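I have a structure I would like to understand better, so I am pasting it below and will then ask my questions one at a time.
Here is chain A:
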Amino acid sequence: MNSIQVSAMFCKGCAYCVKFCPKKILEMGTVRSRKGHFNPVVTDPEKCIACGICATMCPEAAIEVTKGE
Partner candidate 1 sequence: MAKVLMKGCEAVAEAAVRAGCRFFAGYPITPQNEIPEYMSSRMPEVDGVFVQGESEVASINMVYGASAAGVRSMTSSSGPGISLKSEGISYLSSTKLPALIVNVSRGGPGLGSIQPAQSDYYQMTKALGHGGFRLMCFAPATLQEAVDLVYHSFDYAERDRNPVIVLLDGCLGAIMEQVELPEMVEPDTKRTKAWNMSRYADEPRKGKGLSPVYPEFVLEKENMARGQLLKSWEENDVQVEELFLDDAEYVIVAYGISARVAKEAMLKLREEGFKVGMIRPITLLPFPKKSLRNLDYNRVKGIIDVELAIPAQMHDDIALEVMERAPIYEYGRSGGMLFNDEEAYDAIKKIITGGAQ
Partner candidate 2 sequence: MAKVYSRPQSLLPVPSGFCPGCLHSMAIKLVGEVVDELGQLDNTMHIVPVGCSTLNLLYWKGDNLGSAHGRAPAVATGFKRVCPERLVFAYQGDGDLASIGLAEIIAAANRGENFTVIFANNSTYGMTGGQMAPTTLVGQKATTCKMGRDPQTTGFPMKMCELISTLDAPAFVARYALNNPKNINEARKGIKKAFEYQMAGKGFTFIELLINCPTNWGMSPLQTLDFMESNTIPYFKPGVYKDKEAEV
């Protein structure tokens, strides 16, 4: 399965990834990270097409995208 990993250390909660996800499967979480930011969460991992747009839009290079077999 494709997966999206958001690093809580790097994420600053700008929500660019949420805005540009073509499948609309990202949304901002409601719990602050230890850094004090809201991080995005994947609502429907099944629908991820591993396009990498969320990672491209992430200024902080906080997102890793993996394509499953």
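Candidate entries met the following condition: all candidates are chains of the complex that A comes from, given by their letters.
The definition used in the following text is that a residue touches a chain if its C-beta (ideal position, glycine included) is under 8 Å from a C-beta of that chain, and two chains touch if they have at least 3 such contacts; residues count from 1.
Fair warning: this is a prediction, and the values are worked out from it, not measured in the lab.
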- Note on the structure: Whereas the rest of 1 or 2 do not touch chain A in this complex, the one that does is 2
- Query: What does chain A use to touch candidate 2 in their complex?
  - Reply: 2, 7, 9-10, 12-16, 19-20, 35, 37, 50-53, 55-57, 59-69
